[in-house]
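Excluded from the complex is one protein chain; the other protein chains are retained at their positions.
Just so it is clear, A and B label the chains in written order, and each chain counts residues from 1 on its own.
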Amino acid sequence: MAGYTPATSDDQAAMLAAIGVDSIDELFSQIPDGVKLGRPLDLEDGLSESEVYKRLADLASWNRHAEEMPSFLGAGMYDHYVPAIVDAITSRSEFLTPYTPYQPEVSQGGLQVMFEFQTAMSELTGLPVSNAGLYEGPSAAASAAYLALKATGRTGLVASRGLHPHSRETLATHAVGFGAQLTEVPLVDGLTESKALEAAIDENTAAVFLQNPNFLGSVEDIATLGEYATSKGALLIVQVDPITLSILKPPGECGADIAYGEGQPLGNRLDFGGPSFGFFCAKQEHIRRMPGRIAGETTDVDGRRGFVLALQTREQHIRREKATSNICTSQALNALGAMVHLSWLGKEGFVELGELLARRTDYARKTIAGLDGFELLHNAPVVREFAVRSDRPVEELLHMSSDPTEPAPYIPVYPLGRDYPEYEDSFLVAMTENRSVDDVHWLAHMLSHGQAGWDEHIHEHDDEGNPVETNGNVAEAADGAEVRQEAIR
Amino acid sequence: MSNAATLTETPQQADRAVTIYEKSVPGRRAVQLPPTGVEETPIDQLIPSHLLRETPAELPEVSEPDIIRHYNRISRRNFDLDTGFYPLGSCTMKYNPRLNERVAALPGHARLHPATNPADAQGALELMYLLQESLSEICGLPTVSLQPSAGSQGELAGLLLTRAYHKDKGRNPGKVLTPDTAHGTNPASVSMAGYEVVKIATNADGGVDMDDLRTKIDEDVACLMLTNPNTLGVFDENIAEMASLVHEIGGLLYYDGANLNAIMGQARPGDMGFDIVHVNLHKSFSQPHGGGGPGAGPIAVSDRVEPFIPKPQVILGKRSFVDGAWITTAVEGGAADGDLFFDLDYDRPKSIGRMRGFQGNFGVFVRSYAYILSLGGDGLSEASQLAVLNANYLKTRLSEGRAGKYLPVAFDRHCMHEFVISGAEMKKQLGIKTLDLAKRLLDFGFHPPTVYFPLLVEEAMMIEPVETEAKEHLDEFADAIEKILEEAESDPEIAQNAPYSTPVRRLDEVGATRRPVIRQL
Partner (left out) sequence: MSEPSYPEDLKYHPEHDWARIEGDEATLGITWYAQDSLGEVVFYEGPAIGAEVKKDEPYAEVESVKAVSDVIAPLSGEVIAVNDSLADAPEAVNADPYSTGWLVKIRLSDPSEADQLMDQAAYKASLE
């Protein structure tokens, strides 16, 4: 047994004596016999720390992760470089182990981080009010819808098909409980079709959802499209990729009522999809309907500057059934990681990162579009992600083996077919600063050469993407690569 | 000392809260990005200028040493669980094993993209599957969805499942019953699911008032939401009857798993008749609280609810290549053989859909699974037993001396893993409120228990000591309460103006809410 429990049998005996019972079982006497489990749990006995480590390391070894193979997967979560300073700060006991700041006098660290984070997200989105974070991107969409439905008293929701499929699905799921109806608007040439958008919005529309850049990577003209919403009294709600806010016009300057998004690209690992955080910013007039925690500045009895949870009467622990949301625990530690990362990038570095991404993406786009059997799905401007059409069926293309029945690695790009049947011959390619020009050449090579390309993966490439001779170290990697292929079951 | 400003400030108090923006100096920076490596095309040639930002976002301008100094300094303005006793009722503040952090950081887990093809993510999917199986055994229900991000989202998912279940049967009941002692997330979730909240009274023993329940159960009731033991720390013996009352009218029974730490290995919600259970991995399963998250709120469900669970669902299947494509057919758990394959199952026609993006908070699953492996079945059972022992011991200590006189326990029976005391007597006789007692505890180096919840008990204080606390910490806590009460007998103003030694003293929450300042101006 481990359990991290200090109580020795002497401790237990002393406590039982003080309580006045003979055994711990007596303390469970309230549980009726018919309900008592009466047998041990059918789980393995506890393992030693070294054994647990081995089990978890084995499981980890069966995952083909971004350190092994450059990942061009995106769709809202990206393999950015998370600086070491983020780990150093988020692993501190003082940030890792406390609870929500209900006693502000001893939670000034956490509350100040929230205040700084709220400021940063407000700056990025161009909207004055920010909360301290929600769970992640798509469920923040549901929170935004809830706010719009309550604020307008209407029941209609309109979303572009450029909105992340997970956001649209999450909206649809929550709409059942909200009593709302969701309508989708198609894309044309990679962008929201503006006439269709205008036609879909009416006097019952509470909110219009757009995404920028949209799921196909295109930069949308939010200001122009947004007028269709505001002219009919609907709230304009925009899902945004926080990294692209380094160079794109912020939604607050485009007429948005609410901007939210997936925060993972800021200071958070991929972690197979979570935990990350969602950010949520709005116009001043929506402040009392905001979901989630909000830190506010104040002073103490001696006049010292301090921070508290503000506007708590919005929240579930006070307003209960009339709360603006049911959120209790959210993602404070992940928001801290984001704040540290943003501080590390800084005002200038953040812009430089956005520009680097736009330039490398442009290069990658041209390189891949230049390959035989591939063309761009659309030509709209992009920042860091783009869509490619393939002549070969995508499943077959991405499976890096000439024998389709052999378990083999898949080229790490995002097939669009499941979410967009109309684009089943296409996939998304995402860029981060972690994807070098060499990585782009590697991807191009893999896409063109399939299994042959995989066999050659162990080689380096010259500027034209042709494999060149390797040294002994890389030959070892070849063996390593073979071993990993066998381990996939 | 009672109400004058301290003449000598503590170093923490003197260290004024300066934000990272205020420490910025134009031109300072931390990052050095890699070279672009491609042509430096002007950005407005790639993206039309009317779609571009005109001015950069105001972010900090600081060096890396200044970043770490800033966050280290402000971290010390937090009280944390690693540093001291944190008996917050309903939060289960148990030790966060550092092994879990080590395994969560393995690149195979940490640098794995969620859209990785399942063939390349077998380790991650297997981990999720094994966690599902473990939670299934602990809860006594056959199917587990790991998707919900936290307890509240699990609750909402459970209510949407309820709605889908009834709709599938052609029914549309509109009400959900919850006890008046329920945690605030319960009624909030009920509203978000489009149901009407109906409250049930609590009886003198701290359990559900069965007479009140019987009058309110009718065919317009979709679901009864409970936690057992409840927020008063009391195990409700009438659970079997409650289950049959609800099931008779065709309703579902929902279990808020916040108090699971009391009963692991002792009783299982599935065996009590619950249809849907949410589990807070950041409570019973040691995920660090992180100052307010992240957590996770997986749900375990009975067979009748299974068709409706969120998608995708992690399944164990046999994989075969048919007509040029791979398909996975689900199989029951069993020894893995060469054809077995862990997959994400999207083919769930009755599913309520998605609660969120991708598969859920995988990093939390890694830690919780490591915790379950470390404890094992025997260890989890022992954890609950020791949690209940610790709570009863502390309750006994607080029934002695001044605590016994001024802070009577709300329900005088053995408690489970937590118990509630009332400060009403203390307020009447000594003139200090539960709030004052809590603030004075800060000066003694303890985090106060949960205060003013549940609403049913006047001047409530809910105490949950957890199994990872040694007996002497419980004794120290009881001794501190005794001292504070003794102090208040002679001078109530000491507690009324506490705390004195924390980085800031009592804060003006009224001003903060009347005229909110929620970002740097």
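The working rule: a residue touches a chain if its C-beta (ideal position, glycine included) is under 8 Å from a C-beta of that chain, and two chains touch if they have at least 3 such contacts.
Please read these numbers as outputs of a predicted model, since none were measured by experiment.
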In the full complex, the chain left out is in contact with A, B
In the whole complex, of A:K54, A:K150, A:K195 or A:R288, the residue touching the missing chain would be A:R288
Out of B:F341, B:Y393 or B:Y452, only one touches the absent chain, namely B:Y452
Checked against the full complex, the residue among A:K36, A:R305 or A:R319 that touches the missing chain is A:R319
Of the candidates B:D15, B:D180 or B:E509, the residue in contact with the absent chain is B:E509
Those residues of chain B that touch the unshown chain are 452, 509-510, 513-514
Touching the unshown chain, chain A contributes residues 288, 312-313, 318-319, 322
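Quick note on the criterion: only the chains that are shown with their structure count from here on.
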Chain centres from averaged Cα atoms put chain A and chain B apart, in whole Å, by 20
